[in-house]
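One protein chain omitted, others in place.
Chains here go by letter, A, B and C, matching the order in which they are written, and residues are numbered from 1 within each.
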Amino acid sequence: MQKIAVGVLGATGMVGQQYIRLLENHPWFEVAYVAASPQSAGKQYKEALKNGWLVGGELPARVGELVVGDVSDVAAAAKKCAFVFSAFEMPEKDLIRQYENEYAAADMPVFSNASAHRGTDNVPMIIAEINPHHLDIIPEQQKQNGWKKGFIVVKPNCSLQSYLTPIFALMKEGYEVEKLIITTLQAISGAGYPGVASLDVVDNVVPYIDGEEEKTENEPLKILGEAKGGTFVPHRGLAISAHCNRVPVTDGHLACVNVAFGKKKPSREEILSIWQTFRADPQTLDLPFAPKQPIIYRDEPNRPQPRKDRDADKAMAVSVGRLREDSVFDFKFASLSHNTVRGAAGGGILAAELAYKKGYIAH
Amino acid sequence: MQKIAVGVLGATGMVGQQYIRLLENHPWFEVAYVAASPQSAGKQYKEALKNGWLVGGELPARVGELVVGDVSDVAAAAKKCAFVFSAFEMPEKDLIRQYENEYAAADMPVFSNASAHRGTDNVPMIIAEINPHHLDIIPEQQKQNGWKKGFIVVKPNCSLQSYLTPIFALMKEGYEVEKLIITTLQAISGAGYPGVASLDVVDNVVPYIDGEEEKTENEPLKILGEAKGGTFVPHRGLAISAHCNRVPVTDGHLACVNVAFGKKKPSREEILSIWQTFRADPQTLDLPFAPKQPIIYRDEPNRPQPRKDRDADKAMAVSVGRLREDSVFDFKFASLSHNTVRGAAGGGILAAELAYKKGYIAH
Amino acid sequence: MQKIAVGVLGATGMVGQQYIRLLENHPWFEVAYVAASPQSAGKQYKEALKNGWLVGGELPARVGELVVGDVSDVAAAAKKCAFVFSAFEMPEKDLIRQYENEYAAADMPVFSNASAHRGTDNVPMIIAEINPHHLDIIPEQQKQNGWKKGFIVVKPNCSLQSYLTPIFALMKEGYEVEKLIITTLQAISGAGYPGVASLDVVDNVVPYIDGEEEKTENEPLKILGEAKGGTFVPHRGLAISAHCNRVPVTDGHLACVNVAFGKKKPSREEILSIWQTFRADPQTLDLPFAPKQPIIYRDEPNRPQPRKDRDADKAMAVSVGRLREDSVFDFKFASLSHNTVRGAAGGGILAAELAYKKGYIAH
Partner (left out) sequence: MQKIAVGVLGATGMVGQQYIRLLENHPWFEVAYVAASPQSAGKQYKEALKNGWLVGGELPARVGELVVGDVSDVAAAAKKCAFVFSAFEMPEKDLIRQYENEYAAADMPVFSNASAHRGTDNVPMIIAEINPHHLDIIPEQQKQNGWKKGFIVVKPNCSLQSYLTPIFALMKEGYEVEKLIITTLQAISGAGYPGVASLDVVDNVVPYIDGEEEKTENEPLKILGEAKGGTFVPHRGLAISAHCNRVPVTDGHLACVNVAFGKKKPSREEILSIWQTFRADPQTLDLPFAPKQPIIYRDEPNRPQPRKDRDADKAMAVSVGRLREDSVFDFKFASLSHNTVRGAAGGGILAAELAYKKGYIAH
């Protein structure tokens, strides 16, 4: 099989690099095009990395040789790749939305890590194990925008991926979840590079991450919601409250979660059983980036821990532990996922694999 | 005024050292006696510190020259000091209780940092700004034990001191608090020395501290309770749930708190006003270790932070920030206190100052 | 005595803040003026701190109320202060030199933390305990520049202050030092704020600090040199080699030093004795910022350590330890000083105190 040529937009940033790292040796996709800002355009990719290669291992040599395109040159991209991963890190959301729309209009599906389009009514926000069926809005999205083969899919914020899959697994089995109180301990890589100042996290933690609590509280409702008439209607009946903290950990977001169920409440054993047996489309379809077991429960009293558990199953599994009865709500637990793999580039790749397998990506 | 001679039991441990550091130049009290295990007894204090001086600055020279007594030699202590601070760090709670009883029986009031007597019905667990009136059980405690001048007072666990004073301040103004969900990010000094292994907190956090969540959930109920018939009856109507995490911070416990009030709910402005004007006995009595303002509210969006706020007002004030309305409960906020000063030795000294000022310490 | 009004240039940066923090309650000097870039000018100082107060404790309230002047408005400064501390952090050295010259020309002595004028032939680079007599070039400097009361004094880079005083103490006693090989482990605060990216120092060290090794190797030669004909001639006969590393420590630069003497070699006992008895002008003149004992030798096998020793004697003393015979050179040792106090603002204040006491500052 010939691999499908893909492009990475915002390729010089940390998320862009992570896409390139993870796509190396991907069985279906191959990075054929990289684009960045005009300052980088025209340089070889390896020369355009002003802060160097930030994501571990070595820059794949073949990608290092690619000449960086200008992100605004959509036509150039269209010649080189079948679809794109959007890894923009710039603050201008309007501009990101505009770019992503232009790529979609030029027949290139866009899988975006940026938050710009997360609020767009007809753009699915995908966690592949939770709402794979949200991809089915694509034809409607294309129709509404007048796009033929292009479309836009986004992945949610990295902060919620550590806890939402375990919660969803319980909901899927018929246990209504009404309240969630969550405190996250988030890794510094979530802020990119240079990102968090070292003086903020050496002998310190910071009880605030700009915009993060809002995303943690709101994005799950869209993910758990349903499409009606070509637009997503948020899930109702679930209230989420989040504290987001920055801690001196390189990778891996940890969440401390209190959960209140509706009338029907599972036992501890039922919860454990549900988590251990939970499988979804990525597993059924045997997608390359799918973790074999999406939720790994750890029995040790002091797990999950970021350094020890973030890399579980290619850094794509969610590790959960410390499930115990709660004196205020029903249960509490701790959960963890790798923020720049599962919570960013890896999650984006998994969504693209899913879309490809479902036939939405023409090539 | 001649200073009152005090002893420190368990003087070579980290909490014992902290007492000695903080008592240097105390206006009322002077360390006249130090006691430790038989292995250390007979040595000069400075020679007995096998891990060195761990608590910052230099070992006070005068104390360094003291000869360490054996903790089991209560008579020796009785000759040298009017009361003692108990800083035992050994795991045997029965033995600690036995020692503390013996010192009390020998006419020496005991102010204890250990958890051994926290569950004892007639032993007051004091946060000086919250339940100073609990000291009034002392005559009853003496009567029940047949002690004359001795008695036992304990301070609570360090994990709850960051959030309980702000919560109490609201309760005191008539706002009933019904539910608290708390996640703590706790400093490594809380585990003493050598304590937490570096491999557990470099590029890592640990979502578990042995026994800490139980203390965080239960001890507040005694502190907020009332004495009836010579025994403390826990406060009712408040449910607390805690997640306790260890983070790579030297000193300063941070708590992320969600609070649900009863029917009467304060506004954000009322809460801020209550916190800023909160004063209690330590302030009224102008005790040496009393922070001028027990609760300092910080307006910056990203405070309190351990390294920046732990030392506020001699490390005795609680710093609070990020008060905001909560989508699940009523309000949420972050709060912080210095775990080895306010949460340990400093809190013990403040309790002793209070007891002295109230006339319970004869000399 | 009425305090002397001083100004701080570059007041909003981290070094500027450190000056303001340290000068609070100074017995001789009082911050009467703060200046920064045009963007900050006109605002109250407390409003101009876009990254907040970074240097510990609280911003002194009185200084917080000062209106920030524009650094280019030299006349405004001249009305408000007798001399200035220059804490510029901008990269343009030419511009810094120009500003410092303008302030000096306007009758304001300048004590600079910037590196811009360190290479200027007639500008003394002062470590108050080492080369106080270098201040005597001031009249010559004024004559050469046509300045009346103004002049420029600089302090050296923070990286060399941990080891140069101990080395100088030995040279002063007649032991010629021929070779020094030094490896530093430097704190992140040396790079200001935001400075070092957290991803560079969590679970990591960086064996490189831009420009730092050159300064560490060259600046000592000027400090140890002598003025001849109104210009400083570097010390000869001493070769220095430096490796400079960045480590995840907030404050405190540590140096590992190998030293080769000339023909006359001291014994270990002589070295210890020299260090312990070393005193210089700041001590003799009892300057407010002078450490009582400039070099503190620690006997413990594992000291000095940044967190434990950086604050020795108001963070102005150099802590030394581990003196041992060397299998390649003659001796080796480890030494440490606080980089933002002794190595920056505190060292600048001490130089100003010295100049004042010597009569160079008119007021």
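For the reader, a short list of remarks on this structure follows.
Basically, a residue touches a chain if its C-beta (ideal position, glycine included) is under 8 Å from a C-beta of that chain, and two chains touch if they have at least 3 such contacts.
This one's a predicted model, so the numbers in the text were calculated from it and none came from an experiment.
Across B:124, B:156, B:248 or B:321, the single residue that touches the chain missing here is B:248. Of the options C:40, C:258 or C:339, the residue whose C-beta touches the omitted chain is C:258. Of the listed positions C:11, C:87 or C:181, the one in contact with the omitted chain in the full complex is C:181. Taking the complete complex into account, residues 179-181, 183, 185, 200, 203-208, 210, 217, 239-241, 243, 245, 247-250, 254, 256, 258, 301-308, 321-322, 326-329, 332, 334 of chain C touch the chain not shown.
Although one chain is hidden here, its contacts on chain B can still be listed: residues 54, 188-189, 193-203, 248-250. Listed here are the chain A residues that touch the chain not shown: 52, 56-57, 202-203, 250, 300, 307-308, 311.
Heads up, the rule we're going with is that only the chains that are shown with their structure count from here on.
Rotation angle for the C-alpha superposition of chain A on chain B: 180 degrees, rounded in steps of 5. For this pair, chain B with chain C, the centres built from the Cα atoms lie 40 Å apart.
The distance from the centre of chain A to the centre of chain B, with each centre set as the mean of the Cα atoms, comes to 43 Å. Centroid to centroid, with C-alpha atoms defining each point, chain A and chain C lie 48 Å apart. Residue positions of chain A touching 2 or more other chains: 200, 203, 248-250.
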